[in-house]
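Incomplete set of chains, arranged as in the complex.
We just call them A, B and C in the order they show up, numbering each chain from 1.
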C-alpha cells in the first residue's frame, strides 16, 4: 500500500520501518526533518510538508504527540484534509481525545475520505519490534483494508467498535497503567519502609497473581528507581492523564485515583521530572516517605 | 506429620482436607464445632478446645479471621502456647499484623517452640484445589520441615526472609490487589459512561499487557457487577486495609491510594455491603457516577 | 456615569439596580430579554444587543456565567470591543479564567480602551443589598475612576495589583470557600454518625474560633441539609472548581483538596444535583455515610 506517515518520533520511527520492511511504500513527514531523513536508508521517501505526505496516499497514518499536533496537521492551514485523495483512509494512531477523534471522523467523511482511530499500547521497544497492540475503531471494511499495515506494526489488533470506542479504550487503558504504577509505588514504599526489598515483594506478586507484562516491566523499573532514560516521558503521561480527566468530566464520572495520579504528575513537573519516565511518579512516593 | 489445625472456615476447610489427602494426621478445632465435624468424613479428628488441637501436634496451623482471634487462641486463657509440645512449630497462615507476628515469635521461642509466619494468596477455590501461594518467613530449617505441608496446600511456596517479612509481603500484597480492584472499578466506570462495554475494554487489556490472574478474576467479577456470593468478604477486606494503614503509620509511609480505598470500604460498610465480595467497592464507583 | 451592563442574572440584576439607585445611567443587555426589561421599572434602559449596551458607555460591566459567555460577548461576532468608545473602561466582574482576563486586557488596550478585572464575593442577597466584596485589579487610575460604581454595588473594594491578580484571588477564594463546605460536610458527617447534632457542634465552633460569615452561612445551610432553592448553583461551583484546577495545572501546583472537591461536584452532577446549591456536595458525604 501507499502509506503517508506523519510523526517520526520514538514510536513512529519504528512503526514506519516495520511498514517498509513489510513491503509498503512509505512517505514520511516529520517537523524536525532530520528524523524523517534518518528513515531514508530503510527505504522511506521524505515529504516536505504534511500535505506532501498525504497527496498520493491510500492510507495516511498520524503518530503525533497530542491533540494540538494532530489537529494542526490535519485541520490546520495547508492542511492534509484537502490533499488526501478521495477514498483514502486516515489512521489516527496517537493517543488523542474522544472529542478530536469525533471531529476528525466528520471532517474526513465530509471530504469523501475514511477515518479510523487505531491507538496503540506498547513502548518504543515494542514499536521497533513490531510488537504493538493495536486497538482499532471505525468501519469494519476500512479496518480490514488496513489489516496488512496493522500486521506489520503490531502483534495483535483488537476491533472494538466505532470510532471513539478505540480512543476511550486507549485513554482508559493508559489510566489503568497509571494505577499499576501508583499501586507499585505505594506498595514498594510500604515494603521498603517495613524493611522488605521491593524485588522480594515483586517476585512473590509476579510469581503468584500478577504475572503480566505491565507488572514485570514497571515492577522492575520502580524497584530499581532508575527513571532515566525514559520509555515514555512523564510530561506525556500528564497529557494522557488530562485526557482521562477531560473525558471523565465530559461523561460525568468521578475518578478519585485519576485525580490523585494527576497530583503525582503535577508534582513531578514541579520537581523537574518532566523528561523522566512516567513511572518516576514513584519517586514522589518514595520521597514523601523519607526514602 | 501430626498437625493441629485451628480455624475451619472457607479457607481452612479446604486446606485441612488437602493435608489429610496428602497423608498427614490432622486434628481440627473450630469455634463453631459443626464446621470441624464436617471434616470428619475426610479423616480429620475433632478437638474440643484449641489446646486439645495443640497438645500432640508437631505443627500447629492457625487460619483465623484476624489478630484478635489469633491472639485469643494462642496467648489467651486456656492458651495453646502451654499445650504445644516443646520443639513443635506454629505456622501462622492468616493475614495478621506485623506486630502480633513479632510477639508470637517471642512467645513461642520463650516456650521452647518454633514459629513461622506463612500467610497465603488465593481465594477459597484455590484453597480447596491445593493451589494457594504460600509466603513463608522465619527460620529456614523450620520452613523446610513444614515443606510437605505447604506442598499439600499450595502450588508454590516463597521464602522471603525472617518472620515479619512474610507478613509485610502479605499485607502489601493485599493492598496491591485492592489497587487492582479500584483501578478496574474506575476505568470500567469511565468506559461505561463513555459508552464502551467493560468486557470489551477488559478483553483488550488482558489480551495485551494485563494478562494475569488478578485482572482476569477481578475483571470478570467487576464487569459483571455480581458481588454475591463473596469469595472474600468486604468487611475482611476492610480489616486487611486497616492492617496496611496501621503498618504504614508505624513505619511512617504516606499511602494516598490506601486511604482512598479505606474510604471505599467504609462507604461499603455504611451501604450494607459488608458481606458482599470486597470487589463490591466497585459498586460505589458505579453509583457515584450515576450508573 | 454612563454604564453599560451585560448580564442581568441573579447577581447582575441586584448590582444594576444599586447602580441606578446611586444615580448612574444604566443600559442593560441580557440574552433572555425579559430579565433586562424587569429592570425598566427601576430606571434602566434596555439594549437590544451587547454592542448597543456598549456604544455610549463610559464603563461597561460584564456579569456573565463563564468564560465562553464573556468571550462571546466581548470578542465574538458583532462584538462589544468595536462598539465601546475609545477611552472607556470594561469592568469584568464575573469569575473568569486568568487566561481570558489577560487576553481581554490586551484586546481592550489595542482598541484604545481600558480594562479592569473586578470579580466579587457574595451571593445574590449581598448583590441585592449592595453588600458585595469587590476585588479589583488593573491600573490604579481606572480603579479610582470606577470607585463610585464599586461603592454603589459593594461594601468594600480591595485593590490587589494588576489585572490577573484579582482573578487569581477570586479563583483561589472560591476554592477556599469550597474547602469550608467540604470541611463542614465531613465534620458534620462525623458528628452526626457519632450522635451529636451538627447545630450543637456548629454553635461551639462559631462561638469559639470560627466566627466568620462563611461558617455561619454555610454551617446553617449544611446543618439543615436544605440545598434548594440554591444561592449559587452546584454546576457553577463545578465551573469555578475547574477554573482553579486549570490555573493550578498552568502554574504547576498540585491541589489534592481541589481534586477531591472536583469529584464531589462531578458526583453531584451525576446524582442530578446540578441546580441545587453548591453546598449540596455535603449531601454526597452524608449519603456515603449512610445518613
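Here, a residue touches a chain if its C-beta (ideal position, glycine included) is under 8 Å from a C-beta of that chain, and two chains touch if they have at least 3 such contacts.
Remember, predicted model here, so these are calculated numbers, not experimental data.
*Asks:* Total copy count of the complex, if 3 are in place?
*Replies:* Of the complex's copies, 3 are shown; altogether there are 4.
Basically, only the chains that are shown with their structure count from here on.
*Asks:* What's the farthest chain from chain B if centres are computed as the mean of the Cα atoms?
*Replies:* When every chain centre is compared against chain B, the largest gap points to C.
*Asks:* Quick one: report the Å distance separating chain A from chain C, using the average Cα coordinate of each chain.
*Replies:* Chain A and chain C have C-alpha centres separated by 40 Å.
*Asks:* Between chain B and chain C, what's the gap in Å when you average each chain's C-alpha atoms?
*Replies:* That pair's centroid distance is 53 Å.
*Asks:* Indicate the residues of chain A shared as contacts by at least two other chains.
*Replies:* 248, 252-256, 260
*Asks:* Please output the residues of chain A touching chain C within their complex, sorted ascending.
*Replies:* 242, 248-249, 252-256, 259-260, 262-264, 266-267, 269-270
*Asks:* Once bound in the complex, which stretches of chain C touch chain B?
*Replies:* 256, 263, 267, 270-272, 284, 288-290
*Asks:* Please give the residue numbers of chain B that touch chain A in the complex, ascending.
*Replies:* Interface residues on chain B, with respect to chain A: 98, 121-122, 133, 135, 156, 158, 160-161, 164-165, 168-169, 171-173, 175-177, 179-180, 182-184, 186-187, 189-191, 193-196, 200-201, 203-205, 207-215, 244, 247-248, 251-258, 260, 285, 288-290.
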